[in-house]
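With one protein chain withheld, the remaining protein chains of the complex are depicted in position.
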Amino acid sequence: MKSLTSHYDSLFLHVVTKAIVPLIQIFALYVITHGHYSPGGGFQGGVMMAASILLLRITLGEASYRRFPREAGLAIAGVATLLFCLLGFASVVFGGNFLEYGMAVPGADPVRLRYWGIFWAEVFIGFLVWGALVAIYDALVTGGVE
Amino acid sequence: MIGQLDFWLMLVLLLFALIALEVRDLLAAVGVLTGYSFLMALLFAELGAPDVALTEAALGAGLTGVFFLVALSFFDRESED
Partner (left out) sequence: MRFASILLLAAVGGFLLWGSGDLPQRGDPESPASTGISTYYIQNAYHDSDTPNMVTAVLADYRGFDTFGEAVVVTAAALSCLVILLRRRRREDGSETGVFPDLDGDAPGGAA
């Protein structure tokens, strides 16, 4: 705890962190949303998003809790899990199986529906992994006995 | 050619794993373990599984290293055995 909050303060560290974090997040969003076409997907992109937040946590220390509060990690993970569950039940309403995206909207093209179903599943998985990993990190750092 | 690359990658993987077990400084052990994960990602990519390689590079080389360092910052750096 002490070694992480009373961190080594350096102007270079702060400038480089603030320059590199948006790039990591843009690449993470690219990996999440282009799971259809390139290697990657929700899980990998979510891990990258979590890594960018962890970089902020380690470099900025207490100041990073203003940018990404402690409660946000678990809130994002929980909401994303709930939305993923609702996405699965969307097809149950119209007589399909759980997570059978092709039945989610009656009358629409099943192929396009499955395309968008995969897309939203990847997005929800990405946000879930992001929030869960940041929550685990916060629990490890703030929950330890000093 | 590719089979030979497999062989050398696996040999270096074994070497990294042994070093990570034997080294006394735990910070160095975490660094060697991170290098092990990068080589593992290279091996996965070479075996034709880029998805798994991306996961290994992001999780194994990035996040577990950070988690190990956080755990290490609560304790001494020296290994007991």
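Note that the chains are named A and B in the order they appear, and that numbering of residues resets to 1 at the start of each chain.
Methods note: a residue touches a chain if its C-beta (ideal position, glycine included) is under 8 Å from a C-beta of that chain, and two chains touch if they have at least 3 such contacts.
This is a predicted model, so every value here is computed, not measured.
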| item | value |
| --- | --- |
| Subunit A residues touching the omitted chain (full complex) | 35-39, 41-42, 70-71, 73-74, 77-78, 80-81, 84-85, 88, 98-99, 101, 111-112, 114-115, 117-118, 121-122, 124-125, 128-129, 131-133, 135-136, 138-140, 142-146 |
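In this text, only the chains that are shown with their structure count from here on.
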| item | value |
| --- | --- |
| Computed distance of Cα centres, subunit B from subunit A, in Å | 24 |
| Footprint of subunit B on subunit A - complex, ascending | 1, 3-4, 31, 39-41, 43-44, 47-48, 50-51, 54, 58, 133, 137, 140-141, 144 |
| Subunit B residues within the subunit A interface of the complex | 50-51, 53-55, 58-59, 62-63, 66-67, 70-71, 73-74 |
